[in-house]
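All protein chains but one are shown at their positions in the complex.
This part shows chain A:
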């Protein structure tokens, strides 16, 4: 079964590999509460107390970490898909 062409599948392959590597690492950095990524958290502008802020930030960090890993998993699927497509395409051109 062929869905996309050789260029498309190659593009998918590259973005998937890149996505897996970067998103797994980013998930890791979110998980260890990296300060550099604080701007990327879904936080409100104002909080009433410090503790409230801390709990919100902590849960947001964890949530983002899981989201990144979920995305990485999705990229594993697209990797497999595009790898299969790539294989099909290379077989077609070889024949």
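Details
The rule is short, and it goes like this: contacts are C-beta pairs under 8 Å (C-beta built on N, C-alpha and C of every residue); 3 or more make two chains touch, one makes a residue touch a chain; residues count from 1.
In the analysis below, contacts and distances are computed from a predicted model.
This complex has a chain not shown, and the name its UniProt record holds, of "MMS19 nucleotide excision repair protein", "BHLH domain-containing protein", "Zinc finger, C2H2" or "V-type proton ATPase subunit a", is "V-type proton ATPase subunit a". In the complete complex, the residue from A:3, A:28 or A:70 that touches the missing chain is A:70. What chain A contributes to its contact with the hidden chain is residues 15, 18-19, 22-23, 34-42, 50, 60, 63-64, 66-71, 73-75.
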